[in-house]
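Note that this complex is displayed minus one protein chain, with the remaining chains in position.
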Amino acid sequence: MQILYFAWVRERIGVGQEVAAPPADVVTVADLIDWLAARGGGHAEALAEPAKLRAAVDQAFVALDAPIAGAREVAIFPPVTGG
Amino acid sequence: MQILYFAWVRERIGVGQEVAAPPADVVTVADLIDWLAARGGGHAEALAEPAKLRAAVDQAFVALDAPIAGAREVAIFPPVTGG
Amino acid sequence: MIRVVVTGEAIDIAAELASLETTGGGAVASFTGLVRDDGGVAELFLEHYPGATEAALARLAEEAVVRWSLMGATVVHRVGGMAPGERIVFVGTAAPHRAAALEACSFLIDRLKTDAPFWKRETRGDAASWVGERGSDHTAAGRWR
Partner (left out) sequence: MIRVVVTGEAIDIAAELASLETTGGGAVASFTGLVRDDGGVAELFLEHYPGATEAALARLAEEAVVRWSLMGATVVHRVGGMAPGERIVFVGTAAPHRAAALEACSFLIDRLKTDAPFWKRETRGDAASWVGERGSDHTAAGRWR
């Protein structure tokens, strides 16, 4: 599964994307965030407060309780601020 | 008093402006329209239906029952259609 | 910045927008009205009331600037003869925020239609006819009173 990070999430983690293979008990985006944060370091710093994060699964915006089963690409990022 | 005509009022009367000296019993714009229409010809044709006309006194839009006392310029025209 | 122009020349919207962009408002909105073919219009002729027209447009622009705290309001209206596809009117606004710029733009074009002395004459084939007023324009202008 490709994981993408944007804005300050990307900066804190230190990379814009990485490949991950979460275990079967990582069911939702929120589970994925917790699982990635458990790596510590930049991941922990970027992902400590899920309430400040938004996500997309296969490029569609989703709530953090959305499932990630079968996803090819999950993006994790702050609220958008374009325009 | 300068009288100005615009659009089809101007075309039917045949001139864009003329000077007029209405008598004292011509008190309102509506009176002026009737008085001008009484000249017959293009004036009668252009001014026969006051309900289709609008007016300005000294460049301010007014209702047809507005007084013309002291006016330097009265304009008579169809409803506006700009933009 | 208030800019009101009644002109017989083609309207240069790029120049008008560039000027609004220099006012310091981060939000610039515009409306451009084009001559419509409307099934066979060969020429549209716009007549105006010199002096009174410019004053009416300036009053509208001033009202918009006060009501929406604009940094800029521009109204340019073409007069004389023009062909389908040419620009009749440009309205532009600059404001600190987008809602103000867009609302003021709507206000200006809606009120211009009922408050400024312009008259349109269409030529189709050999026949010229003056365009009648539209009730919907009065409804639209009434929103802002």
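Some observations on this one:
All chains are identified by letter, namely A, B and C, in their written order; residue positions are counted from 1 within each chain.
In this text, contacts are C-beta pairs under 8 Å (C-beta built on N, C-alpha and C of every residue); 3 or more make two chains touch, one makes a residue touch a chain.
On a predicted model such as this, the values are computed, not experimentally measured, just so you know.
Contacts of the undrawn chain with the visible chains, over the full complex, involve A, C. From the options A:Ile13, A:Val29 or A:Ala56, the residue with contact to the unseen chain in the full assembly is A:Ala56.
Even with one chain removed from view, chain A keeps its contact list with that chain: residues 4, 6-8, 10, 56, 59, 61, 75, 77-83. Counting the whole complex, the residues of chain C in touch with the unshown chain are 13-14, 17, 21-22, 25-36, 85, 87, 98-99, 101-102, 105-106, 109-110, 140.
Going forward, only the chains that are shown with their structure count from here on.
In chain C, no residue touches two or more other chains.
Those residues of chain A in touch with two or more other chains do not exist in this structure.
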